[in-house]
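Every protein chain of the complex appears in place save one, which is left out.
A and B are the chain letters, set down in written order, and residue numbers restart from 1 in every chain.
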Amino acid sequence: MTELTNLTVAGIRDGFRNGDFTAREVAEGFIGQVEGARALNAFIIETPDHAIAAAEAADRGRAVGEFGALSGVPMGIKDLFCTEGYQTTAASHILEGFVPTYESTVTAKLFGAGAGMLGKLNMDQFAMGSSNETSAFGNVISPWRRNNGDGAALAPGGSSGGSSAAIAARLCPAATGTDTGGSIRQPAAFTGISGIKPTYGRCSRWGIVAFASSLDQAGPMARDVRDCAILLEVMTGFDPRDSTSLDLPVPNWQAALSGDLKGKRIGIPKEYRVDGMPPEIEALWQQGIAWMKDAGAEIVDVSLPHTKYALPAYYIIAPAEASSNLARYDGVRYGQRELPDGAGLQDMYAATRAAGFGDEVKRRIMIGTYVLSAGYYDAYYTQAQKVRALIARDFEQAWTKCDMLLTPTAPSAAFGLGEKQADPIAMYLNDVFTVPASLAGLPAMSVPAGLDSQGLPLGLQIIGKPLDEQGVLDAGLAIEERAGFTARAGKWW
Amino acid sequence: MSVDSATVRKIASLARIAVSDAEAEALAPELSKILGLVEQLSEVDTTGIAPLAAVVPNHLRLRDDVVTDGDIRDKILKNAPQAEHGFFAVPKVIE
Partner (left out) sequence: MSNYRIQGATGEWEVVIGLEVHAQITSNAKLFSGASTRFGNEPNANVSLVDAAMPGMLPVLNRECVRQAVRTGMAIDAQINKWSRFDRKNYFYADLPQGYQISQLYHPIVGEGSLLIDADEKAGIPEPKTIGVERIHIEQDAGKLMHDQHPTRSYVDLNRCGVALMEIVSRPDMSSPAEAGAYIRKLRSILRYVGSCDGNMEEGSMRADVNVSVRRAGEELGTRTETKNVNSVRFVMQAIEYEAGRQVDVLEAGGKIVQETRLFDPDKAVTRSMRSKEDAHDYRYFPDPDLLPLELEDSFLVDCRASLPELPDAKRARYRDALGISAYAADVITADVETARWFETLLAAGAEAKAGANWLTSELFGALNRLGRTISDCPVSPVQAAQLLALVADGTLSGSLAKQVFEIMLESGEDPAKIVDERGMKQTSDTGAIEAVIAGILAANADKVEQYKGGKEALFGFFVGQTMKAMAGKANPKVVNDLLKKALEA
């Protein structure tokens, strides 16, 4: 059944409709892949029963001519999405054993369209991290290895590292991700897959464990741009239960998908040329520019003058929101409780949270607590939100000159596990290209564009105007068509 | 701005995260480094700039005043570390 597990979402969907195979065959194929790849530690729990049940329902549906948009397609679900009846932990010990009695809007839409769930994907704890090394359930190991034979375990990126690793290793054709400062795009780039973060408000946040509410957006991760469009149509849409949800119809992105960029102006922001960026990344960027021209686009130079302040603003706003969002993990209503002998309520909180949260989560909660605390609020938080307004304004001014921006997704290829762990700042710098679009709520995607000299994938990022997912997907497709990225990780697991 | 271990302990207490003295010592330089990163923002002139209020233009929708939820006590208590007689139970609070 290995050929089935090489199919894309579109391939599975169409083959299933055509009667080339049953949904059950597809599900079993992927379940086998998942079981055979535990060395990657991509899943926190496997849920073959869910995938099989969805597949059987799809097969029954097909018998009477009923198809959902994703009938027969099994997926991986990032463990940040609450799934009814299946443990949801956000990769944190503090939520170990938590079994939601409700289904997140996004997963409900996916399952409603016929998709099945192969398992809950590992991730950085509470989506805080860029390498998947902050999970309480162990690191996810990228299926990719350097071509120098060193056998070093590499980071699959983060925070959606289980998602990226699982797709790259063909454990699932697609997965959900969430992106707060680059958590879909950076892991996609690290593992040679595609992923899109839609405009803030397109995907409902209801039922997704919150990290930083004003930044969090769900999005699909898959092998190619078309699959992203297919999934995005299912995942997005107005949800009255999320006050920040956009009350807009969902466009038919898939049908309108076109790699022809005639008449489009692609902006190249000069501030994204950062010191110390590897020449290979710079070269790839130039290659991307050439592809864009080849697809008919006009290239314009633009300036986003506040780019260098995006990361500092992000590291105030995201921790501030997180420090408050994570206050609910207190050992009272769900999750782990740590109750030392004779402890009072407040001691119980402190012990529960000390034992339940990982180091990076604690660091960010403390930074957030500090920047919001009396006397510092205006200097840090208010100033950060003002800078954020300036960053948004930079983009608005750029849109008077261009329709989209092309940048590298990350300043490096995948690094080795453990390499950056000692220095949080070095790790944070990995998000330097993805954070600005997050702060401005813009749609952005990463598509694989090539390999570096070590044989590791590199991605290019397209950032679009608010609500212009179509433009982003089209530009992504233009790159995909020209990059001809077919490399995949050799199986070692 | 650099924070010392006493400040770390104060923040940790506000955030209800128990830290040992050794942890506080270790966290102080880490947090100081991060604060050093974010302090670059002070050099940005934001005179006359309003803090960003909504990420994407959108307006707050209001819900009708209708009871649509509740009566799900079993679901509410299902994951509780300790639930008794329909309540969540916590160590006795002395007020």
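FYI, a contact is a pair of C-beta atoms (placed from the backbone, for glycine too) under 8 Å apart; a residue touches a chain by one contact, two chains touch by 3 or more.
All of these numbers come straight from a predicted model, not from anything done at the bench.
S.K.: Touching the hidden chain in the complete assembly: which of A:289, A:345 or A:379 does that?
M.R.: Residue touching the chain left out of view: A:345.
S.K.: Based on the whole complex, identify which of A:8, A:324, A:454 or A:470 touches the chain you can't see.
M.R.: From the options A:8, A:324, A:454 or A:470, the contact with the absent chain belongs to A:324.
S.K.: Given that one chain is not shown, which residue among A:313, A:332 or A:390 touches it?
M.R.: Checking each option in A:313, A:332 or A:390, the one touching the absent chain turns out to be A:332.
S.K.: Hey, which chain B residues sit against the chain that's not shown?
M.R.: 13-14, 16, 53-54, 58-73, 75-77, 82, 84-95
S.K.: For chain A, which residues touch the unseen chain?
M.R.: Touch with the absent chain occurs at residues 81-82, 88, 90, 95, 98, 100-102, 104, 205-210, 212-214, 240-244, 320-321, 323-324, 326-328, 330, 332-334, 345-346, 349, 369, 372-374, 377, 381.
By our rule, only the chains that are shown with their structure count from here on.
S.K.: Provide the C-alpha centroid distance between chain A and chain B, rounded to the nearest whole angstrom.
M.R.: 23
S.K.: If you look only at chain B, which of its residues touch chain A in the complex?
M.R.: 3, 7-8, 11-19, 27, 30-31, 33-35, 37-42, 44, 46, 49-52, 54-58, 60-61, 63, 72, 75-76, 78-82, 88, 90-94
S.K.: Over in the complex, which chain A residues touch chain B? Could you list them?
M.R.: Residue positions touching the partner: 97-99, 101-102, 199-201, 214-215, 240, 243-244, 246-247, 306, 308-309, 311-313, 315-316, 323, 327, 330-337, 339, 343-351, 353-354, 357, 362-363, 365-367, 369-371, 373, 379-380, 382-390, 392, 424-425, 428, 440-441, 466.
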